[in-house]
Every structure is written in C-alpha cells, then in structure tokens.
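First the structure, which I've put down as structure tokens, then a few questions once you've had a look.
The complex is shown incomplete by one protein chain, all other protein chains being positioned as in the whole.
What follows is chain A.
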C-alpha cells in the first residue's frame, strides 16, 4: 500500500505539470485567438492575410508535428526551448488557431444595429469594439472557449513525447516500474476527467455571471 501511495505521488506531480501546461497554454491560446480573430476582421489586407495564414496553418497540421518542430527543429535555427516552453508554445498556437475562429464568429454575430448605434454615438472603431461589441461577443465565445480549453487539456499529453513529465508521462513511468497497467492509467483517466469537469464548471459559472441582466439577448 505504501508503495502505491509513492507511485500516486509521482502521478500527482505529473498532474501539476499538466495543469501548468493547460493554464499557460490557455493564456497563450487566448492571446493568439484575439489577435488572429480580430486580425481576420481588420480593414488592412496584410493583417487579414497574416491572421488567415496562421489559422489555416495551425489548424491544418498535426499538433504532434508542431510540437516536434518547436522542440527538435527550432534548435537548428538557434532557438532552443525547454520542454515546458515548447509544450506551451505548440499547444497555445494550435488551440489559439481554433479559438481565433470562435472570436471572429462571435464578433460577427453581434448585430449590425449595435455597430450603427456606435456610429450614431460617434464612438471610434476601437471604442465601439472595446465597450460595445466585445463585451457582447465574449458571451457568445465563452461556451466554445470552454471546449477549446478542454481540448487543450487533453492535448497536453503529447508533451510526454518530448519527455516532459506530465500526467501521461508519469503514468508510463509507473507502468514500466510496476508492470501494472490498470492502476496508473485508471488514475490518470480520472484525473483528466476531473480537470475537464473543473474547466466546464468554471466556464459555466463565468457565463452565468456575465449573462446576468441580459435575459432575452442570448442567441
């Protein structure tokens, strides 16, 4: 029994790495999502082209390959990253590309009449975006952002391939040391599930808080 609790400790250490990756990856994904999502709606062709190229490239290639590129190929160009940095970069860029489309769609879902009210009240483009359009669009984005965050959580397991000691990596370690498959993989299954549940709950309560007073507006 004491032996198992030692192994459980190993797995919990992995859970911390997974949580760290998820949080940092989500922050990067969020930043990329807003940059690229709003870039796609820009008046300037160059910004639109850059945003589109980023989104299509990172949605169109595998997260494995992206991670290997960041970790194994970038050093050839003189950029060496730690496994954690490489993981956050690959995950953030990958999920950010998906979330960028969520940002774009949500901004476009805000009715034309809201933009017209902004013009009639002489708000500048950025003022209107910041105070009128984005607060309403955010509410539309949130549920899908929750999905994206869960996708990101699950995708963190790819970093075990560059020997970052996350949940999945630690489970492999425990399996190879004990020869037991059931215990480590059942444990991490439950931990992934609980982490996903926490994200779901978090996003839903955020949604409820933001939707307060907006009855009848949700689409």
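Note that in this section a contact is a pair of C-beta atoms (placed from the backbone, for glycine too) under 8 Å apart; a residue touches a chain by one contact, two chains touch by 3 or more; residues count from 1.
By our rule, contacts and distances are computed from a predicted model.
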| item | value |
| --- | --- |
| Identity of the absent chain, which is to be given by its UniProt protein name, from "Helicase", "Ectoine/hydroxyectoine ABC transporter ATP-binding protein", "TusE/DsrC/DsvC family sulfur relay protein" or "Fe-S cluster assembly protein SufD" | "Ectoine/hydroxyectoine ABC transporter ATP-binding protein" |
| Touching residue (missing chain; options A:61, A:127, A:177 or A:205) | A:127 |
| Contact partner of the left-out chain, one of A:79, A:197 or A:214 | A:214 |
| Hidden-chain contact residue, picked from the options A:9, A:135 or A:202 | A:135 |
| Touch list for chain A against the chain that is not drawn | 113-114, 116-117, 119-125, 127, 131-132, 135-136, 139, 213-217 |
